[in-house]
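Here is the structure we will look at, set down as structure tokens.
And then chain A:
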Amino acid sequence: MSGSEEEPRIGVFVCHCGHNIAGTVNVEEVAQMASKLPGVVFATDEMFMCSDAGQVLIKDKIAEHNLNRVVVASCSPRMHEPTFRRVVEEAGLNRYLFDQVNLREHVSWCHMREPEKATEKAKDLVRMSVARAAKLQNLPVKKVSVLPTTMVVGGGIAGLRASLDIAERGFDVLLIEKTSKLGGNVAKWTHLFPTDESGADIIKPLIRDVKKHNRITILTDSKVSEFDGYIGNFGVTVKNLKTQKEQRYEVGTVIVTTGFEPFKPFGYYSYGESPDILTLAELQELTPSEQLLKPSDGKPVKKMVFIGCVGSRLPGVKGHEHCSRHCCSATAKAAADLRDSVEEVLVLYQDIRTYGKGHEEFHRMARQKHVIYSKFPQNEFPQVTVKKGKLTITWRDVLAAEDLSFEPDIIVLATAMIPPEDVEETSHLFSLTRSGDGFFNPEHIKLAPLTTHTAGVMIAGAAQAAKNASEAVIDASGAAAKAVGLMAQGEVEIESTVSHVIPELCSSCHTCLTACPYTAISMDETKDPPVAFVTEAKCHGCGTCAAACPSSAIVMYHSTDDQILTMVEAFLCPAPEAQGGS
Partner candidate 1 sequence: MKEFILYTGCTTPVRLPAYERAVEVVLEKLGVKLTTMKDANCCGAQYIESVNHVAYSAMSGRILAIAESMDMDILAICGACSGSLKHVKHELDNNKELRNEVNDILEEEGLKYTGTVEVKHLLQIFREDIGYDAIKSAVVNPYKDVRLAAHYGCHVTRPEEIVHVDDAENPTIIDRIIEAVGGIPVDYTGKTRCCGGPLLAMDEEVANAIGRDKIENIRAENADGIVTACVFCDIQLTQVQFGEGSNDKPKIPVITLPQFLGPAIGIDFNSLGIHLNKISPEAILEAH
Partner candidate 2 sequence: MTKKASSALVVGGGVAGMQAALDIANQGFKVYLVERSPSIGGRMAMLDKTFPTLDCSACILTPKLSEVSRHPNIQLMTLSEVGSVTGSAGDFKVKIRRKARYVREDLCSGCGDCEANCPVEVANEFDQGIGFRKAIYALFPQATPHIYTVDKENCTDCGRCVKVCERNAIDMNMKDKFVTLDVGTIIVATGFELFDITQYPRLGYGQYPNVIHAMEFERLINAAGPTHGHLVRLSDGKKPKSIGFIQCVGARDVQKGVPYCSRVCCMYSIKNAVMALEHDPQAEVWVYYADIRAFGKGFEEFYEMAKSRFGVRFVRGRVAEVMEGKASHDLVVKVEDTVTSKVRLIEHDLVVISPGVIPSSGMDTMAKKLGIDQTDDGYIEISHSFFGPTVTKIPGVFVCGCADGPKDIPDSVSAGSAAAMKATIILSSGGK
């Protein structure tokens, strides 16, 4: 490990972050203190370390004082560790000789009202980081190749779009669909509200193009049963649900487009007690006809009611707290269209969220066509009763302060978008986390909505959150771009902050295998006795294994026991100032 044995020459840079940090922490004082610490040859404070000016400063000082360790005391490493690692690297240092202290989230933001104590805490953290920095070691920067094939999981509108884009861009696609048909929910919908097209009109051309594209391999009635490997080199076992036959494939990237499922609202508004109470999805699946007919007796529908937010926007009800986004616009369009043949159409709502392009027009059109909109109270839901097949609904109209009742021929419930029933399986398979709405978490909710914390695995469409089909299509192309980006580069860097098993110390107890949340550890059967080994590209460096190992046979690179204990030491017994300075 060359370059890290020599005498540490540490540079400390304390960031003001505008007034985010400097407004609470006395940054000059912190830098002052740092300059006296052992091994520190330079320390200063700066307005924005992440700005170009700040980055240039680091490089200049590395050259000027020929620093071999850099500590930046600023914000959470989550955002800027990559930035500063790159900076020290550009200045000729190994990226792992950099350490970051979080003075913003961990100090200034949470101790705003007690600046003195905050400054003391800041000093402690910097002192600990400097001590650790002295112990930091070079780590190799590793790259892995990326296989030029993407596996797309889910053959709905998003999966089809992503597959086609990738194929047209010149890469191979393995498209997995668990049902026997491509097209997902959209294909089922004879009328794709809020548009004028039928689901088939939208999906047929897509399916046709996907089917005839020679770069796309389609596996229907199939599910991924095993998933291993790492970014660029995933191993997949696909099981045919009919034949139960399994087949292995190697892919470089993955796009998960497993979509959603329309919530079946049993327990809401007497759903299930009458065939004339159906969900918006079920309405969209009815075979189109001049006149909407009652499912129960096939008679024409004269009066109907839509109810919004069914199984959505319910605080405290797990998996049903989110807004399902597409329903308001879909309902407005459905109501407007059906009003032509139905004498009375009511929409019972909480808020009207016709946010999208042209959606406000659907809402206006519905009203223009005499659809009656009635807002019901937040915590006083309409009551639906079924007596001898006859539907009655009673509710309070908030805006007219009137108690109302109505006897519709059918009631349509605009129900929530929820994840498919096998979502848990999928999330384990690809190590994806899920948010409160039950859908998969993106890597970053604002700036990385399509990538996930599993490198090489993308999400798109309703797999990520409730969305309408158009939005899913945009996601799909976006996720395709991410996959192609990786494949076009051909290789990708991987983290070196991984765990390592020292074979001599391993007692083959398998504890680490069960401890690892990423199935990154397996047994090397070629050894006798078999010993554990880490697949580095899969390891997230969480350290669970190292902690679990009863024979301390596992090292966490970049968080070695030594590196951690010196921090504890630095905190408990601060080095006397005298010792500091140059």
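Side notes on the structure shown:
Basically, a residue touches a chain if its C-beta (ideal position, glycine included) is under 8 Å from a C-beta of that chain, and two chains touch if they have at least 3 such contacts; residues count from 1.
How were these picked? Simply put, all candidates are chains of the complex that A comes from, given by their letters.
Worth saying up front: this structure is predicted, and the values here are computed from it rather than measured.
Any copy counted, the candidate of 1 or 2 that touches chain A in this complex is 2. Of all the residues in chain A, the ones that touch candidate 2 in their complex are 17-20, 23, 47-48, 50-53, 55-56, 75, 79-80, 82-83, 86, 157, 165, 168-170, 195, 197, 202, 205, 312-313, 315, 321-323, 325, 351-357, 359-361, 364, 398-399, 401, 435-437, 439, 442, 444-450, 464-466, 469-471, 473-482, 484-485, 488-489.
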